[in-house]
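Yeah, one chain of the complex is gone here, protein chain that is, but the others are all in their spots.
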Amino acid sequence: MYGADYYPEHWDRSFWKKHVELMKVYGIEWVRIGEFMWSVVERSDGEFDFSLLDEAIELLSENGIKIILGTPTATPPAWLVSKYPEILPVDWNGRVRGFGSRRHYSPNSKAYLEYALRIVEQYASRYGDVIDVWQIDNEFGCHGTTYSFGNEDLVAFREWLKEKYGTLENLNRHWGTVFWSQTYKSWDEIVFPINTPTFENPHQMLDIYRFMSDSSIRFLKSQVEVIRKYSSKPVTHNFMVDFMDLDYRKMARYVDFVSWDNYIATEEYDPLRQSANHSLMRSLKHQPFLVIEQQPARVNWRQVNENYESEYLAMWTKQAYLNGAMGVMPFRFDQIRFGAEQYHAGLLDYYGRPTKRLEAYSKAKSQTPGVITPKPEVAIFFDYENEWIHRINHLNRNFKYWDAIVDIYKAVKKLGYNAEFVFNEDEVEGYDVLIVPYASYISEEFLEKIKKFEGPVYLTAMSSIKDKYNWLTERMPWHLIDEFGIEVVDFGGIKKEKGYLFSQCVNSLFWKDELEVFSAKVIGSFENGTPLATVKNNRYYVASVLDENGWKLLLSENLKPRVLGKGYELVNVERNGRELTVVLNTLPIENNVYIDGSLHVLKPFELSFVG
Amino acid sequence: MYGADYYPEHWDRSFWKKHVELMKVYGIEWVRIGEFMWSVVERSDGEFDFSLLDEAIELLSENGIKIILGTPTATPPAWLVSKYPEILPVDWNGRVRGFGSRRHYSPNSKAYLEYALRIVEQYASRYGDVIDVWQIDNEFGCHGTTYSFGNEDLVAFREWLKEKYGTLENLNRHWGTVFWSQTYKSWDEIVFPINTPTFENPHQMLDIYRFMSDSSIRFLKSQVEVIRKYSSKPVTHNFMVDFMDLDYRKMARYVDFVSWDNYIATEEYDPLRQSANHSLMRSLKHQPFLVIEQQPARVNWRQVNENYESEYLAMWTKQAYLNGAMGVMPFRFDQIRFGAEQYHAGLLDYYGRPTKRLEAYSKAKSQTPGVITPKPEVAIFFDYENEWIHRINHLNRNFKYWDAIVDIYKAVKKLGYNAEFVFNEDEVEGYDVLIVPYASYISEEFLEKIKKFEGPVYLTAMSSIKDKYNWLTERMPWHLIDEFGIEVVDFGGIKKEKGYLFSQCVNSLFWKDELEVFSAKVIGSFENGTPLATVKNNRYYVASVLDENGWKLLLSENLKPRVLGKGYELVNVERNGRELTVVLNTLPIENNVYIDGSLHVLKPFELSFVG
Partner (left out) sequence: MYGADYYPEHWDRSFWKKHVELMKVYGIEWVRIGEFMWSVVERSDGEFDFSLLDEAIELLSENGIKIILGTPTATPPAWLVSKYPEILPVDWNGRVRGFGSRRHYSPNSKAYLEYALRIVEQYASRYGDVIDVWQIDNEFGCHGTTYSFGNEDLVAFREWLKEKYGTLENLNRHWGTVFWSQTYKSWDEIVFPINTPTFENPHQMLDIYRFMSDSSIRFLKSQVEVIRKYSSKPVTHNFMVDFMDLDYRKMARYVDFVSWDNYIATEEYDPLRQSANHSLMRSLKHQPFLVIEQQPARVNWRQVNENYESEYLAMWTKQAYLNGAMGVMPFRFDQIRFGAEQYHAGLLDYYGRPTKRLEAYSKAKSQTPGVITPKPEVAIFFDYENEWIHRINHLNRNFKYWDAIVDIYKAVKKLGYNAEFVFNEDEVEGYDVLIVPYASYISEEFLEKIKKFEGPVYLTAMSSIKDKYNWLTERMPWHLIDEFGIEVVDFGGIKKEKGYLFSQCVNSLFWKDELEVFSAKVIGSFENGTPLATVKNNRYYVASVLDENGWKLLLSENLKPRVLGKGYELVNVERNGRELTVVLNTLPIENNVYIDGSLHVLKPFELSFVG
């Protein structure tokens, strides 16, 4: 699925033909359109006009270009917001978020839902199987819009709680409301803890994170149901990079395949961080995925929007392919001169001429045939709810769950192996190594899988210390004390301490357990001599957070280092019954890499299949 | 009064017996309970149920454990807030502070006051002399809750102003409202300066700080009055560390003894800063005080909540004793698994087992018999209103009054002497040295005491430059020009300048006076040659802010250095008619300290009585 995102509504129809011709010249076979067109197709309440979209779809189809059509619910029009101001979301400070950009709606607003599902039905009934793939809305949760704290949200939250807890007694018990005199006598007394003098109830907070995620998922689901009435085409949604506000694992159940928007969101660009996101997206359904938006070069939303030379787009395309993508679609084909994204690069330039980026992309496309299925040797346990638990009332507010996991992912990759993420319900058989990092809450089901796993298991500090209501457990790691031969008897936050592991020096960060070691061997220690890492049989426990280097050292006992060099990404695949290693040079210069002892000289950004 | 804070309501009654047994084993003789129980004992409006509290008190009493009972007014229940939302406080931004944590009330809310005094009366009438000590509310002002800017606060503020000024003409004159056209024609025109385009009226601001402090004091007083109707037991309130929003000196008048909560609130832990707080608390009534909450190890409210090894709790207990405490109660006995403080350490662990902390505390208790009365050689003038004056519209917004005073306190301690704080109404006879630092406003009464004081007096920049309405005085230092032989003729903020004092190099910070020297000798200069310090007879003037080292140097002329070493705290006491020096090693390692020329080898955290 190679193509690009396209906005016919931004142009006078006279430009369209030129655009489509260039698409054909450069091999753009797919376009995504329509996801911000609400005010174009519904000019005022009930006044529908699909002529523009009809014509665009017709022109594209005539020219053999396949279409992903986005439902336009991310941008309720001015006439709608003006009529029903209660549609607007309310932020963490209790302030209404205004009209004038995008995503200005709460998915719990009844008025909004009515109009949103009506326009979706208009789209679905008109274009049913005419188009090829449906995209629901656009980037749920972007700009913090997972969260809304208005009246309708509160009503919906109370309903959600009633369904979950049944009785107030039950809720009071699980929320521990006896603490600080917070006991509720009526459902109507429950409010969002906005601008509270001090720390919120951590059990309530976890339910708020769950409820907010569920609100978007419910909205996606209701759109899918409308579309299903009219269309047999696959449905997807564009997920985001480094994004943890929504439980994507849960949301992925309701789409036919996962798509995501591959942008560089960190201050420093790190190719393996993008790879971790690719793998997370692949792991959501353990199936190929689509990069439905690919950063082309500079964007417009950073403090400093640096450009990237055109060959980067080629490399990013190959990297997606390497990680199991079934296609890459740069955002966007046409370059816009106006609007909030006027500085965002496109594949054409402001004058409509093809850029070097378009050429590079077009060439990369020809080097990425079919879809690769990467073979991951390592399973890393991941859970969105754990990310929320780490946000709430924790011991070290500097710790970031996803960042710490990306460090582990990078360690595995640099050793020459591939990693995939596994969730509570996933099977873990077939992987060589299982890592369960910083997993505050682990379901009983998965605890059993850990015990049964035959290969080495790595467990860390902060794992299995919480129940599903966000209470700390009586003993830690809960249900795994015997398995690992240690008990956590005390703990505290740390900034950075030196430690020793296999006689090497490592950094321990963020957290420090005090262990009682029953039946394990100590293989690492903090500088003050207390245990940093232990092993019992092939069960490893790390009493802190390690950085990438620490993890490389720790894992190397079971993942023998295969690669020497830097600036590479490597994946093992099966192809025609043969195991192959595929390697990508992520550097813009020639790169010498030793794989399994043999030298490979890689050209700038080269993708190479190795023996 | 050795014991701990305890929360029976957080446990099924089946746990209580185990808790009480452990208390007895480890010598917990006192507990504080009940201060967050409002929704437990008043389940809904007027529906009282004291069974839990009754049983807990009975069980504790039966086992010989003495009880401090806290009134539960810090946490108005959900049913009350839901019924009277106007109870909620309003912050500096004009935003309501929500339900969902604690201290969510304004002490000026009529509805709140009615319900709060009703529940206090329920407590008082039921437990009158059954319990041993009363604690009023919990940590007045914590989380910025001294301040509330709602409608009822405004009404109360106008009443407070009417009482203070009598007429609007009087208020307009003292507030200088002619500046920027702020003259009031009606009391109802007076508002809180919320979100003003620029700087507020500094005279109004000082009255706001006073009014807000008075609001909490008035509320404390009205609770005490209710309790007095039913009980002859002493009343206290738990004051806070490094806390300047409330005039604790004024508040202390209404309690029988001062208690405070000894937590480490600064980024870096500094034992002598905690000592300064102990001394401030002792100085409020110049009587022994209670550490009613003692940080046990890690807390939960810092960015990074570091743990402390168990022996720290022993040392902190000894340090309190050294500074004149009559008891130390770690917060908290039981370790909670839920609630906003689930990560806060206790004396038990999550599984209910005694920790090493509990053992260390128990042992320290046996090393701290009776109550010491420290003998301070030095008096440091202190005034809460001056702290507020420094907050308002000053010349150098980086200057912090209390931090600068702690530096002086530490200098005195490190020289081997003890300091106490004196307030406007206090006598200063009996001290060897009097320091009057950064005291913008000094009462006429105290100005006279300065003049009469026979020993050396140290006065600094920013002292006696304001009247009690926060006007600058015509000449500076007001009423002390002749006494010190200098006049401040100009001044300005500085960042950090080098200076010279007794031919040594010192840092001058924050503020720089330009002096006219009449009849004093210059003993220090700024780098540009203007006078930094002068002396006339034994009257010293410092034209800037010195750090700890500068003060050590300056004071050493009158306080001959007695000690060599580091990591010690030293106090002189009288015991059985003999002068003794007591020294505490605040380091976790063996420590060599020379006192009056003799070597003392102190074990880690050792408390030692020296000849």
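Side notes on the structure shown:
Chains here go by letter, A and B, matching the order in which they are written, and residues are numbered from 1 within each.
Here is the rule we go by: contacts are C-beta pairs under 8 Å (C-beta built on N, C-alpha and C of every residue); 3 or more make two chains touch, one makes a residue touch a chain.
Small disclaimer: the values here were computed from a predicted structure and weren't measured.
Across B:Ser14, B:Thr167, B:Ser181 or B:Asn576, the single residue that touches the chain missing here is B:Ser181. When the missing chain is restored to the complex, the residue among B:His143, B:His394, B:His479 or B:Lys536 that touches it is B:His394.
Among the residues B:Ser39, B:Ser109 or B:Gln204, only B:Gln204 touches the chain that is left out of the figure. Checked against the hidden chain, the listed residues A:Met23, A:Met37, A:Leu53 or A:Leu161 yield one contact partner: A:Met37. Chain B meets the missing chain through residues 93-94, 176-186, 188-204, 393-398, 469-476, 489-495, 510, 512, 514.
If you put the missing chain back, the residues of chain A touching it would be 9-10, 36-40, 43-44, 72, 75-79, 81-82, 89, 91, 95-104, 142-145, 297-298, 300-308, 336-343, 345, 349-352, 355.
In the analysis below, only the chains that are shown with their structure count from here on.
With centres taken as mean Cα positions, chain B sits 47 Å from chain A.
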